[in-house]
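Coming up: subunit A.
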Amino acid sequence: MIDNTKTSVSIRNLSLSFGSVQVLQEMNLDVKYGEFIVLLGPSGCGKSTLLNCIAGLLDVTGGQIYISGKNVTWEEPKDRGIGMVFQSYALYPQMTVRKNLSFGLRVAGLPREEIDKRVKRASEMLQIEPLLDRKPANLSGGQRQRVAIGRALVRDVDVFLFDEPLSNLDAKLRADLRVEIKRLHQRLENTMIYVTHDQIEAMTLADRIAIMRDGIIQQLDTPHEIYNRPVNLFVAGFIGSPAMNFIKGDLKSRTFVADGVTLPIDHYAFQPGNEALNANAILGVRPEHVLVGEAANAVPVNFESEIEIVEPMGSDTIAWARIGTQEFTFRADAELNLEPGQKIRLGFDPARASVFDAASGERI
Partner candidate 1 sequence: ANLEVTHWWTSAGEAAAVAEFARVFEEETGHTWVDGALAGSGTGANPVIISRIIGGNPMGATQMNTGRDAEELIQAGLMRDLTDIADEMGIRDFYVDESLLEPCTYEGRIYCFPVNIHSWDWLWLSTAAYEEIGEPVPTNWDEYVASWPALQDAGILPFGLATGWPISGVPGVLMAGIGGSDLVLAINRDKDVEAVRGEDFRRVAEALDALRSVVSPDMMVPAFGDVGNQLLEGTAAGNIHGDWLQGDLQIAGGVPGEDYECLPGLGLNDQLTGGGDSFYFPVLPDGTDPEVIEAQTELARLLISPDAQLAFNLVKGSMPIRTDIDLSSANACMQKAIPLLDNGLLPSGDFSLSSDTQQQLQDLSIEFIDNDNISVDDYIERYASIIESAD
Partner candidate 2 sequence: MTDASASERQESGTARYVRQLFTRNISAKIAATPMIVTVLVIFIGCTLWTIYYSFTNSRLLPTGTFVGLDQYTRLFGTSRWNVSVWNLIWYGVFSLSFTLVIGFLLAVLMDQKIRFESAFRTIMLYPFALSFIVTGLVWQWIMNPTLGLQGTMRNLGFDWFTFDWIARSDMVIYALLIAGLWQGTGFMMVLMLAGLRGVDEEIWKASRVDGIPTWRTYLFIVLPMMRGVLVTAVVLAGSGIVRLYDLVVALTRGGPGISSEVPAKYVYDYMFTAGNIGQGLAASTMMLLTVMIIIIPWAYLEFGGRGKKS
């Protein structure tokens, strides 16, 4: 049976189809108590669907869902011990904030004092006390989302589900609320499952990130691992901005040959057993791991190239060069004052690079 002491949410072989379209496929996922899991993936990959299944808003086609050790596969949403926060806030527009917070509790028949207590606590925690008697129409986006979180909060649940809660907000508010959600999590120590499109959110909030594609989890790991050791091309390309450079070439006895340029990558941390592989391969190098000018000479792999385009971005500059005939992007300090046409030395540490099998896309 499920180990109650460890998993808060456990998903077993979950499948879900809409008619003939299989959206989730035999999915397995275990979330520990107090963990902050972020679901990340391209649009339509099934993130919301998974969240709705956990919440009980969709009837699953197969498999089981356990929350706090209890099989809730066919339980009503309200009995699952979950709270949910939506992208569109989904506040009841004609009720005041206070009523929005308390409506579910009143329906559940809680005593008045208890309701007041909980509303008070939640609104203090989210600093929305001054708003309690306003209607949602008179709140800003950030305030609305705070109320929506509050509505989940008053219900005293074990698991919080967030479906892109911040994507309707502007960049600044998004950053603020992100920090607030982080603080909330540190304070409540609840389990949180959080869907987003925003990598920054994912990286900064998550204990673990699940990268999904076509209803299948590609990689479930800490942000650090996902960033540094993506398991396949998809994950590697999906995470990071600007995107990782993918250089096509051949892996031959620990050297990588691309367009005749030979890159010695023996410092690369191969997956166990893959050290001696010869294959068509793709070398992934993050633009921010590229060293420029003098510094490049300090790392094992370095080469000279001509800068084609320069995009200054304030503190940093993104520049395009080539490795052989292939495009190569890198990030440099703005102080370097790079110019198109300039020849410059570039280098990277193979230990921080990734190598993928060209055929399967898997990390080598």
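How were these picked? Simply put, all candidates are chains of the complex that A comes from, given by their letters.
One rule holds for everything that comes next: contacts are C-beta pairs under 8 Å (C-beta built on N, C-alpha and C of every residue); 3 or more make two chains touch, one makes a residue touch a chain; residues count from 1.
No experiment lies behind these values; they were computed from the predicted model shown.
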Complex member touching subunit A, one of 1 or 2: 2
Contact footprint of candidate 2 on subunit A as seen in their complex: 52, 55-57, 76-79, 82-84, 86-95, 103-104, 107-108, 148, 151-152, 155
